[in-house]
Every structure is written in structure tokens, then in C-alpha cells.
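Missing here: one protein chain of the complex. Every other protein chain is in place.
To keep things simple, chains are lettered A, B and C as they appear, and every chain counts its residues starting from 1.
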Amino acid sequence: MTLSTEIREKARELLASGQVRTVIGYEEGLRGRTRPAFVTDVDDVERLVWNRACTHNLTTYLPGRLRPPHQSNGAGPDERVAIVAKPCDSRAINVHLAEQRYTRDQLHIIGVACAGIVEGAGESRPEKDGPLQARCQACTERTPVIYDTLIGEAPPVTEVADPVGEKMAELEAMTPAGRMEFWLGHFDRCLRCYACRQVCPACNCPTCLYERDDSLWTGMAIRLQEKRAFHLGRAYHLAGRCIGCDECERVCPVNIPISLLNRCLSAELERSYGFRAGEAPVPSPVTTMLSGEEG
Amino acid sequence: MMFEPRIIGFLCTWCSYTGADLAGTSRLQSPWNLRAVRVPCSGRVSPELIMRAFDEGADGVLVLGCHIGECHYDNGNHRTAKRMPPLHALLAFAGLEPERLRLDWVSASEGERFARIVSEFTEAVRELGPCRWRRAGPALPRPELAPAPAERGG
Amino acid sequence: MKIISQGALTELLDQVAREKRLIAPVEEAGTIRYRPVGGSGEIAFDFARPLLSIKEAFFPPTETLLTIARNGGQVTLQEVMPEEEQVIFGVRPCDARGVKALDAVFSGERVPPDPYYGRRRQQTTLIGLACREMGETCFCTSVGGAPDEAGNVDLMLTEVEDGYAVEAITSRGESLLQGMTLTDVTGAPSPPRLNDPVPVPAAGAWAEQFEDAFWAALGERCLSCRLCAYVCPTCRCFDVRDEPLPAGQTQPDPQTQYLERVRCWDSCTGANYRRVAGGHNPRAEEGERLRNRFFCKFDFYPQQYGPLACTGCGRCIDVCPVNVDVTEVLAAVAAMVPVKIPEEVSA
Partner (left out) sequence: MNRARANRMMPQLARLVTVRDMAPEIKMFGVELLNGNGAEFAGTRPGQFAFISAFGTGEAPFGIASTPGRGPVLEFAVQRLGAVTTALHELGEGNMVGIRGPLGNCFPMKAFEEKDLLVLGGGVGGAPLRPVLHTILDNRADYGHLTILWAARHPSLLLYREEYDDWRSAASTELHLTVDEPDQDWDGDVGLITELLQKIDPSPRNTVAITCGPPVMIYYVDRLLAEMGFAPDQRYVTLEARMHCGLGQCGRCNLGEKLICVDGPVFSMAEVEQMRESYL
């Protein structure tokens, strides 16, 4: 039984038994591209697939679809959902639960032991056994941190490389002025299309601080100063909440190395508070109270 | 002409602002570069405020609050203490010299400590020179201001 | 046909770069963008299709319409008109066709013309470059275009073995060629390799599909980012707002506040596109917004302004994070309504 058929069987069982109304998974789109799929009909489960190009973090669809705890007073149809989650995606679910975006009982997590996603996933005709994405090369836990059903076993972690870490070291070796020019060069290309924000499971503010009608924090102009304020502000708002799925960097049309910004803050959170986002449904230390002894 | 840094100071009204007052009333000399912004608590100083200050051209930002345990709101300064390290790391990573942002505690009775911190910080920023963080947008033609009919006040 | 050698072309481009602002495809962090260049050396000659179209040279992402000086109740305004002659090299036929579609909105007869766009169009010379073959996501032949269509530029170049076949389309194109040594060769450039066409239902045929459940299903995976509209050669939705002049610009007179009225790109796929003050949002669902985007391109825009608002460049297919594919949408709508495959589609 391939992983795809296992997922299809599980989806069929969940849908037929009425445990869930929708299964969010992956399907084969046009031009050999893998894309998110929303299956509600039992005989549609054949669309569901699993392959090395399943790069999207599907958990970004959950906050809009499920009810937060304080609203689950039984009103309205109970929209239970099943979701296919890779190990990195599953950490985002923990972040959602820690911030009470929805209650755990509304979700059936089909965790998939992941052997890594290939570079070029999400683009036309990806090379199905090409080199792994940077996040996958550095990934050591190949089993989801939270799941109801586990599909496949975790393949042994052979060699681990950390291209992002190397780039971080390079940047840290530069002078502040050098780093400033590095980032201004990248931010200059930004289009403010917000694909990085819309794809991010941790970015679910009703109105983004940087997109207000009254330009309180940044203006509407697509200019360097506003772009930098958006990227740095967003990076800060992800401190202790970003789980490193790096989808933001994948979808960026102008190849801004956004993962470096997130990695800088997640490294700082680990250094100062020994905290790794998504390990457990615990909110980020930056957003919570100082515990007693940290005077 | 010596470089005069523009320092923005966020002073918590219960401790640091009162400390600043005390420094003034006891004639302690401290550089005038500090533009003080009175805030109800150092916890009110969100990272966006600090980033905005640098975006608008500040050469240094000083955040002063009550000592841990003395906060009028019990845990305001705790929050600031937790927020600063990640902000420091991010701004330094983005190219801002870490010495341009400083968090410290000054209680209402420490006028002398206030004056010392402000002069220490001003000298540190002066040494770093003007902050090149702000990037002005394109130069745009400005309307010549029509002569205002009523004579403007002195 | 007349041929200009690679050397002669680079010389022409260097000379143009000295007199006017030359914009050309440049390689930038793994993407190709139209950027001002100092000389032909910076130009990436073998490019497929830049990330953004030349729309940004006529309808820029951010544009100052006017600057405002405000002093108490007193206000003075200053119109800010673009003033720069520019030449754009490497204009793909789909982009040139996109500018033609934008002309219908900003310089058309049905609605008042936009002087900012009009001024830039006047001051710009377009040097087209035909495509040797159609890319993976290209379908320009299905919407009336062609990889070697020369109609919408001033000077058309088509790569041949020892240089470029050159054809001056307008007087501006001719003036560029003055004093250039062209060799005359019999024959014509080899026709480019074409993809098989995609069915495109005619403007009138879309009406009944408005209520179809297809749009809600398509919208489920849409993330409501703005990429498809920003890379599109014909999307022209914009937002206008007053904002303080960019930092570092303020006049020494502290009593006076200086502001600018800014016009910026926007996208109907954005979540708050139709949200009005007070919070009501007639298009709150992603499916409704995506429906509007595709209806606008193939049904509304042709009825409102004339031309089709899609040039078949395929950029939105490439950049969409979740593979919302316009050719798939066209095939789905075509399945809902019988349509003939376009052998000959009127421009």
C-alpha cells in the first residue's frame, strides 16, 4: 500500500463514517504540480495523493475554517475537518492550539512520516527525486509531533545539512552596515504582494498591522522603507510562533530569503528561553508573562 | 561641528519620568539630545514603536522602566524585559548596531542614575555616528506654499 | 528581411542608454526584471519572460499623483507629472499586447483618459523581441496573439542565426534605426514553435456560468495574495491615498505639513478589495473574488473597454502558490458552454 492509497483509505473511512465533513490533502494539478485539495465527497478521495512535491503547509487553511474555543457553543454545523500534515506542518497545529485558534476535537490529523520535499515542488513539472528543500535537509524529526493517524514510518535520517544555518553564519560575520545593505537589496525587490503572509499558518490577524486603511504603521506605498517595516515587523510577530516550514520563502516571487529572518528569531528564542515553536501547544515566551524566577 | 545624535527616550511615567524630573530639579547635567516620550509603562513600548522610531530617523532609542518588582502595574516591565532580546537580535541581524537600542531600569529616586544612563547612551551613539537606517523615498516636487492670507502668529 | 548584427544592436543600445533612460531585462536573484540599465552589458539577452510585464513602466506599482502643502486651513497642490523619455528593450509580444489592453482603459474613449499613463506612453519607445518558442505556461495564440506578433511595438526584433531580423513598425522605430548598418537577406525568420491552443469562451458566453459551484471550489485553495494581479500585464486596479511625504523630505517650515497623494497597485483577489468603511464586504469569499478576476479578464473588460484583458503570457500560472491555473479555468468554463477552438481569433 503506497502512502497515497493509505491516505485515501483513511479519508474514505473518515468521510463515510461522517467523522469529518472535509479532508484537506494534496492532489495532482495541471502540469504535474501538486496542490492543496479539499475533498468532501467519498468518491472524490481518489484525488488525494502523497508525493515528494507536497510542499504546501495545509494548516494555513484551518483558522479560517474551524471555530475558536470561546465560540464553540454548539451553534451552527460542527465542521470537523481532517488534514494531511507533515512533521513541520504538525508543529503549526500546536501553535494554533496554543493560541486557541480552534479546539483540538474539531480536527482529525492524518500525520505522514516524511522523507523530505524536493526543491522546485509547487512549480510546473517538478523533478520528483531531485535535491531536497533546505528545510528538509536540516530536518531531523521525520514523524509529526501531533497526529490522530500516522501514515508510513519515519525513514532514518541519513545525512543532515543546514544551508540556512550556513547562510546565517555568513551574515553574522558581516558588519552591521554590510547586513543592512544585504537586506535593503532584497527588500527593494519586494512587491508587497503579501504571498508570504497569506501562506503563513501563523499569520492570521483579521487586519494586518501593515495593511490598515489609515496607514497607521506603514503607508500604502510599495517603497523600500514600507517594505522593510513590513518584513521586520512580520518577522518579529512570528518570534516563537514560526515553525520553519519556509513556505514564505518558496512562494516569494522575487526570492527574498525570508527564512533567514525567521531563523534569526527562532535561534534567539531557543538561546534565551530554550523554546522551539510548535514542539508542544505552549504559546511563545515573547507573548506571555515572565515566569517567577526569571527576574 | 560635532555630531549631535537624536535620541528618542521612552520613559515610564511612574519611575523613569519622575527620575528624569528629579535629575532636572537637582540640576544634574545630562545631554539635551534625549527627546522624552512619556509612556504609562515600559510595557507600553511595543517593538513596532521602536522600529518606527528608527524608521523616522532616530539615531538611538532608550527605553527606561521601573526596576523588576517595582512596576506600578506589577508585570509591565517583565513583558518589556522579554520583548527586548528578540527585537535586539532582529534589528542587529537587519543591520542596526545593537548599541543604538538600550533597555534599562531607573526608579523615581534615581535622578543621578538617570543622568548617567542618558549621557552614557548619548556618548555611545555619538561615537557610532549618524544612523543610516532610514531610507528616504524619491525626492518629489513640493508645492510653493501660497502666502497664507492671515499673518501667521510669531 | 533586414538583419542587424548582435554587435550593431549592442552599439545601438549603448547609444540609446546614453541619451535616454534604457529599460531592459536584467537578471536579479534568480528572476528577470525590467530595470533601467546603464549599457547593453547589463542586459540579460537570453531571457524567457520577465517576472513582471512592462506594465510597471506605464502604470508603476507606486505613483505620486500630486503633492500637498497644508498649513492650518490653507492648502496648496502641486501636480507631479512624469517627465522622462525612455526606451524599453526586449518587449515580448504578450507584454506589448498587454499595453494595448491598458490603452483601452487609460487612453480609451469610453472613460476619461489618464494623463499620467498617457504622458508615459508618449515618452516611451518599445523595442519588441519575438519569442523563438512558446514557454510551458504560454497560450498567447489562444487569445489572439502570437510569439512573433509585431503590431504593438515601435521596432520589432526576431532572433536569427547571425543577429536579429529588424522591422520598424512606427516612425519612432525608424528614427532608432537611422545610421544603423543593416544587411539585406532574402527569406524570413523561421516561425516559432507553438503550443496547442486553449479554448477561450467568447465574452458573451460567460454569463450563465456566474452562479456555477466551480468558482467556490476553485476559491477554496486560493490564499488571497495579490501575486496574480501584480504580475499580470493587464490588471490595472489601483488604490489612492494621501500619505506624509517620504521620510527625509519635510520642508524646514515646521508649521507646514507636506503630503503626497499616492496611487498604488491593488488586486481584486485581496481580502479587503471591496470592504467598505463600516466593515461590510460584498465579496468576502475567496471564490467570489477569483470569479471576478476571471470574469473581468474574459467577460467584463471586453464589454467595458473592448479588448480581451488576457494576453496569454502565463505569468499568473507560474507564480500562483496554489496552482490556480487560468488555462484550467478556461477549460472548465468551456466545458460548461460549447466553444470552438480558435483557429483564427480576431485581435
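One rule holds in what follows: a residue touches a chain if its C-beta (ideal position, glycine included) is under 8 Å from a C-beta of that chain, and two chains touch if they have at least 3 such contacts.
Note that the coordinates shown come from a computational prediction; the quantities given were computed from them, not determined experimentally.
A.B. asks: Quick check: which displayed chains does the absent chain contact?
C.D. replies: Hidden chain contacts in the full assembly come out as A, C.
A.B. asks: One chain is left out of this view; which of C:A271, C:C296 or C:V329 touches it in the full complex?
C.D. replies: Among C:A271, C:C296 or C:V329, only C:C296 touches the chain that is not shown.
A.B. asks: Considering the whole complex, which of C:I32, C:I68, C:V198 or C:A271 touches the chain not shown?
C.D. replies: C:I68
A.B. asks: Looking at the full complex, which residue from C:P115, C:G151 or C:G306 touches the chain that isn't shown here?
C.D. replies: Going through C:P115, C:G151 or C:G306 one by one, C:P115 is the residue touching the chain not shown.
A.B. asks: Which of these touches the unseen chain: C:A17, C:I32, C:L52 or C:V105?
C.D. replies: Residue touching the chain left out of view: C:V105.
A.B. asks: What chain A residues would touch the chain not displayed?
C.D. replies: Touching the missing chain: residues 213-214.
A.B. asks: What residues on chain C make contact with the chain left out of this view?
C.D. replies: Against the left-out chain, chain C lists 65-66, 68, 70, 73-75, 77, 79, 105-106, 110-112, 114-116, 207, 210-211, 236-242, 257, 259, 261, 263, 266, 268, 273-278, 280, 282, 292, 295-296, 299-300, 303-304.
In this text, only the chains that are shown with their structure count from here on.
A.B. asks: Answer with line, ring, star, complete or other to describe the graph linking chains that touch.
C.D. replies: Shape = complete; every chain linked to every other.
A.B. asks: Write down the chain pair with more C-beta contact pairs when A-B is set against B-C.
C.D. replies: Between B-C and A-B, contacts are more numerous in A-B.
A.B. asks: Give, as an integer number of Å, the spacing between the C-alpha centres of chain C and chain B.
C.D. replies: 45
A.B. asks: Among all residues of chain C, which ones touch two or more of the remaining chains?
C.D. replies: Touching at least two other chains: 246-247.
A.B. asks: Provide the list of chain A residues touching at least two other chains, using ranges where the numbers run on.
C.D. replies: Residues 221, 223, 225.
A.B. asks: Could you list, by residue number, the parts of chain A that touch chain B in their complex?
C.D. replies: Spelled out, the residues of chain A in touch with chain B are 171-172, 176-184, 209, 217, 221, 223-225, 228-229, 232-233, 235-236, 239-240, 260-261, 264-265, 267-269, 272, 285-286, 288-290, 294-295.
A.B. asks: Which chain C residues qualify as touching chain A in the complex?
C.D. replies: 28-31, 33, 51-52, 61-62, 136-137, 217, 220-221, 223-227, 230-231, 239, 241, 243-244, 246-247, 262, 264-265, 267, 270, 272, 277, 317-319, 321-323, 325, 327-328
A.B. asks: Contact residues on chain B for chain C in the complex?
C.D. replies: 55-57, 134-146, 148-149, 152
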